[in-house]
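For this view, one protein chain was removed and the others were kept in their places.
Chain nomenclature is as follows: A, B and C, assigned in order of appearance, with residue numbering initiated at 1 for each chain independently.
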Amino acid sequence: MQQLPGRHFLQIPGPTNTPLPILAAIAKPTIDHRGPEFAELGLEVLAGIRSVFKTANPVVIYPTSGTGAWEAALVNTLSPGDRLLMFETGWFSTLWSKMTKSLGFEADIIKGDWRSGVDADLLEARLREDKAHSYKAVAVVHNETSTGVTSNIAAVRRAIDRAGHPALLLVDTISSLGSIDYRHDEWGVDVTVGGSQKGLMLPPGLSFNAISDKALAASRTSRFPRAFLGWEEMLSANVKGFFPYTPSTNLLQGLKVALEMLHAEGLDQVFARHARAAQATRAAVRHWGFEIQCSNEAEYSSTLTAVRLPVGHSADALRHEILERANMSLGNGLGPLADRLFRIGHLGDFNNLTVTATLSGIEMGLKARGIPHSPGGVDAAMEALAGNLPPAALAAE
Amino acid sequence: MQQLPGRHFLQIPGPTNTPLPILAAIAKPTIDHRGPEFAELGLEVLAGIRSVFKTANPVVIYPTSGTGAWEAALVNTLSPGDRLLMFETGWFSTLWSKMTKSLGFEADIIKGDWRSGVDADLLEARLREDKAHSYKAVAVVHNETSTGVTSNIAAVRRAIDRAGHPALLLVDTISSLGSIDYRHDEWGVDVTVGGSQKGLMLPPGLSFNAISDKALAASRTSRFPRAFLGWEEMLSANVKGFFPYTPSTNLLQGLKVALEMLHAEGLDQVFARHARAAQATRAAVRHWGFEIQCSNEAEYSSTLTAVRLPVGHSADALRHEILERANMSLGNGLGPLADRLFRIGHLGDFNNLTVTATLSGIEMGLKARGIPHSPGGVDAAMEALAGNLPPAALAAE
Amino acid sequence: MQQLPGRHFLQIPGPTNTPLPILAAIAKPTIDHRGPEFAELGLEVLAGIRSVFKTANPVVIYPTSGTGAWEAALVNTLSPGDRLLMFETGWFSTLWSKMTKSLGFEADIIKGDWRSGVDADLLEARLREDKAHSYKAVAVVHNETSTGVTSNIAAVRRAIDRAGHPALLLVDTISSLGSIDYRHDEWGVDVTVGGSQKGLMLPPGLSFNAISDKALAASRTSRFPRAFLGWEEMLSANVKGFFPYTPSTNLLQGLKVALEMLHAEGLDQVFARHARAAQATRAAVRHWGFEIQCSNEAEYSSTLTAVRLPVGHSADALRHEILERANMSLGNGLGPLADRLFRIGHLGDFNNLTVTATLSGIEMGLKARGIPHSPGGVDAAMEALAGNLPPAALAAE
Partner (left out) sequence: MQQLPGRHFLQIPGPTNTPLPILAAIAKPTIDHRGPEFAELGLEVLAGIRSVFKTANPVVIYPTSGTGAWEAALVNTLSPGDRLLMFETGWFSTLWSKMTKSLGFEADIIKGDWRSGVDADLLEARLREDKAHSYKAVAVVHNETSTGVTSNIAAVRRAIDRAGHPALLLVDTISSLGSIDYRHDEWGVDVTVGGSQKGLMLPPGLSFNAISDKALAASRTSRFPRAFLGWEEMLSANVKGFFPYTPSTNLLQGLKVALEMLHAEGLDQVFARHARAAQATRAAVRHWGFEIQCSNEAEYSSTLTAVRLPVGHSADALRHEILERANMSLGNGLGPLADRLFRIGHLGDFNNLTVTATLSGIEMGLKARGIPHSPGGVDAAMEALAGNLPPAALAAE
C-alpha cells in the first residue's frame, strides 16, 4: 500500500495511538529476563500496574493479547462443567461467553439489546432464583467495545451482595482500564481482565488478571487443566520480579513508561480528559443528526462512541472513504451491527486537537459519501470542549 | 516542563513535523563517512536533491542550518566590497541583507511593505539605472517566512533579462523547497539556498546551495576569504559521494528517506497538497474575519499563512493560550510584526486532518482569549478542502 | 541499576540481540488490525514464516511467548487423558512434560542424561512395545536450550516409521528455528513449536505452530477444551491475513523485517554462520580445558554451548563477575545443573567479532575469578574461525 502523507489517525477503539516515548521504550534492546536489571523492571511494573486497577492485590501480567487473559480468568477459578451467569452487552461479551462454552463451561446468558449495559436488577433476580448457588461466577464486560456502553460494576457488586450469592465476579475492563475509573478492590471484583493496547497506550501483547483473595482461593481448588495461564507459578515467580517463562520483555519496558506517563498526568486527569472527549464527540454526533448506539445516558462510554448511520447508508463504505481521504481508521460495526454503525475511538494518548481532527475527518467523509447530516459537528464539539475545564486549568488546580 | 497528552502539533512554518520513517533513519547508527557504504549514500542524495531544485547542476549540501547556506551563496560568488541589490519582503530578507552587510558587502535594499513580494518592475527599473553594472548580484527570498508571501522568481528573472543586467541571481527558497514549485534551471537562478527543516521534512542541520554554471565561474574569481563554506573542495569531493570534512551523516541518512517519500508521493501532488491546505486555511481566516498579512492574492504562500489580529489583541498571548490548551505551536510575529500577527505553518508532512486540527485549535484559542471572530472557520476550511480534488482521486489519476 | 558503558552483550541462548532494523520496525506505530494495510502484512508474514519451517502447510502465529505454543501443540491435537511418549533431554523437555501432566495428559518419559539427545533406537523400541498404539503423540525437543544438544529429528521420524506407529510427532524447535536447519515437511513432523526471540531475532512475544495435515485432522477430533489457542478460528481468519483476536501487531511488523533479513543473507548462510560460531566456541572451551555439556559430537548445538566448570567453582559467581566487568549476560545452569555450568548463546544476529568478544569476556572472567584454565581460548577460536570459509567468500559463491 502507498503511504499517505501526514500522521495516520488511529481512531479505532483500540489498539490506540502509542506515544513515541513508549515506542522508544519497546525499541530498547531486549534484556536478560533472568538478570538483575530485569528484576528491577519486573518489580516496578508489577507494583505499578496495581494502581491502575486500584487494587492492593497481585496483578498477573501475561505475554498474550487480551483473549488470553479472558481465558485465564476462567480456567484458574472454575472447574470443568461449572456454570456461569453472563450478560450480553454486545459483541465482546458474546465472544467471551462463546469462549466460556468452548472451554466446556455452562454459561447462562442474560439477553441484552446491545444498546445498554448490565441490568443489575435483572442480575439480582436471576441470582436470587439460583438458590442452589449453581452459578460459580458472574462474568460481565465493564466497557463494551462494540457498542460504547459502560456498565456500572459497583451496581453489579451490590446486586450480587443483595442476592447473597457467593458467585465470583469476573469483569473485562480491556477497553476501559486506564481511561475510565475502575476500582477492583472497592467494587469487590474477583478477577479483572485487562489488556495493554487501549488506555495503557501500548501495542497489543500484554494482558492482565487482577486477582482477589477469593479468586486466589478458588484457583487452589479449581480442577480445570491449565499450565501456560496458571496463576500459581506466575505469582510465585513474580515475588522477585521474574516470570516462570520468557515474558514479553520489550512490552514490559514500554509498560514502565506507560505507567510513568499515566501517573505524571494523574489518573483523575486522564479520566476527565476521556470524559471531555466523549462529551464533545457526542455533541458532534447529535449535531449531525445521528443516533448514538448507547441508549442510556448514564452508560455512555468515555472511550468510544458508536454511531448509527441512517438506514440505507453503509458505515463500511464511509469508513473506507475516510481511510482513503483522511488517513484515519475508525472502528467497524461487529456482528449484527456490521455496516450499520461505525465506532469512534477516543482513548489513550490524545488531546483536544485529536478529537476535533477526528470529527472533521468524519464530517468530510459524510459529505463525500452524500450521507444526509447537519454540518457543523466540529463546532458543536469545540463548544463542548470549551465549556469544560481545559487541561491548563486542570493542571493548575 | 510537563509533557501534555497526545501528539504535539508543530504548526510553525518550520521546522516541520518530521515523519517517523525519517526520524528512524536519522536514528540509525552513524556510518564511516570514508567507507563504501557512505559513498553509495552520498551519491544517492547528491543526485536526488537536484530533482527537488529542478536542476541538472550540482547542489552542495552543508552540515549547517540554512544561515550557513545564505552565507555560502555570498562568499563563494562575490568579492569584498561588492554591491548587491536586495528586496525587502520581510524579516528574513532583512536578516539576509544584514548578513550581507556584516560580511562587508554593500547591499542596496528596495524597501517593501512586508505584505507583498518582489516587485519585478521596480527591480527592472533599478537595474536599468545601474548602467555601470555595479550590482554583482540580486538577492531575493522566494517565500518570505515572516509574512507568507511568495515572490515570482520567473518574473524576477525576466526583469533582470529585460534590463540586460549581468548580475547573479541569488534566491532563498528555504521555506518553499519541496513544498512550492521551484525551478532553479528554468528560472535561471544562479545560487538557490535551501534548508532541511521545512518541505524536506527533516530536522534542522542541513542546508543547500544549488549552483549555476555562471555562479560556479564567479566562484573561481571571487576573492572573498572562505574555507568551511567553499564550493571548490566540496564539489571535488562530491564527485565520488564524499565530503571534504565530516558531513552530518545521520541527517543524510534521513535525507535519503525524505527524497524517497517526496518522489513516492510525486512532487506535483506534494505541491497540490500544500496549495489545498493553504486555500483551506485562508478560508478559515477570512471566515473568522481576520486579515491575511499577504495583501496580494497572486502571492499567497502555500506553506504558511500569517494572520493579523485586530488591534488591541496580543498574538503572543493567543499563541501561549493555544500552546497550553491545545498542545500546538504556532509561529510568532517577527520584527515590527511582533505580537501583531501569528503564523500558521502548513508545510511538510501533513494531511487534511492536520489542517482542520490546526484551525480548530486556533478557533478554540480565539474563543478562550475572547478575541472577536465569526465562529465556523473550521467549517469553511472543510468546505474548501472538499471542493478540491481529494488525495484519493489525485492518486488515481 | 547504573548503565555500564558500551554495548551490552546479550549472549544468553535467547532472547538474542535484536538487530536495530527490527527494533525500528516494532517501534513503528501500531496499525488497525482489521484494515487493508494489516491484511497485506498478515499475508506476507504468514507466507514468509513457512519458509523458515520448510513447510508448505499453514503456520499459526500466536501473540504469546513460546510456552503458549507448547500448550497449543498439545491441546489442539490430543484429548483429555491421552498418553504421550516424551524424551528427557534436559530442563526444557522436562518443563514440557510437566506442562503435559498439568494439562491432564499421561506422559511417559524416556530418561536421559542431559548430555545427549533423543535416542532414536530406544524410542523405536518403546513404540514397538506399544502394540495397542496407546501413545497418541511423541514429543521431543530439537535443540535442548539447557544443555546445547541438538537431536536428530529425521532419525526420530525414521524410528516412528520403522515401528509403524501412528503417533503424532510434536517437536519443539524454539532455540533452533532460523539458526539450525529444520525441515517440518521433509521430516514428517506433525506440530513444530517455535518462538520469536531466538533465531528470528525478535523480542519475545510471538510463538508458532507449524501444522501437518495429520495434525490438522487430529485437531478436528480432539476433545480438549480450548479457545484462545484453538487452531480452527485462527486458520480461518489467517486466510485473508487477519487474526481472530488482536494480534501482536508491532511484533508482526518486526517479523516482516526479520524474514527479509534472513532471506537476504540466505538460510544456508545463516546456518553456516551459526555452525562456525559454535565450532569456534568449542575450540575455546576445549583450549581452556573445560568440558562441554553435550557429550556427543554429532549432537553439538550450533546455537549455544553449555560449559561445565571444574567442581568447586561457581558458574553463577563467574557469570555475575562477567556481567559486572564485561557488560555481558551469559545463560545459567538450569535445574540440577544450576551453578555447575554456564551457557554461551551464539545465535541470532551476530558475527565473528561477537564471538571473539564473548569468549574474551569469559576468559577475562575466568582469570578474575581465579578459575584454573589454559589461557588462549580466544586464539583457538580465531584459528577455528579463520579455518572456515569467511563470510566474504561465502557471499561471493
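The rule is simple: a contact is a pair of C-beta atoms (placed from the backbone, for glycine too) under 8 Å apart; a residue touches a chain by one contact, two chains touch by 3 or more.
Nothing here was measured: the structure is a model prediction, and the numbers come from that model.
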Among the chains presented, those that the missing one touches: A, B, C
Option touching the unshown chain, where A:Leu10, A:Ala27, A:Ile174 or A:Met234 are the choices: A:Ala27
Residue among B:Gly188, B:Pro204, B:Gly241 or B:Pro375 touching the omitted chain: B:Pro204
Selected residue (touches chain absent from view) among B:Ser219, B:Ser248 or B:Thr358: B:Ser248
Residue of C:Ala218, C:Met234 or C:Leu385 touching the missing chain in the full complex: C:Leu385
Missing-partner contacts on chain A, residue numbers: 20, 24, 27-29
Interface with the unshown chain - residue positions in chain B: 1, 8, 10, 12, 14-18, 23-24, 26-37, 40, 62-68, 70-71, 80, 98-99, 102-104, 195, 197, 203-205, 224-228, 230, 245-251, 323, 329, 332
Residues belonging to chain C that touch the chain removed from view: 2-7, 9, 17, 261, 264-265, 270, 273, 321, 324-328, 349-354, 356-358, 360-361, 363-364, 367-368, 375-376, 378-379, 382, 385-386, 390-392, 395
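We adopt the following convention: only the chains that are shown with their structure count from here on.
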Distance between the centres, which are taken as Cα means, of chain B and chain A, whole angstrom: 45
Chain B and chain C, separation of their C-alpha mean positions in angstrom: 54
Intercentroid distance (Cα basis), chain C paired with chain A, Å: 34
Shared interface positions of chain C, touching two or more other chains: 24, 27-29
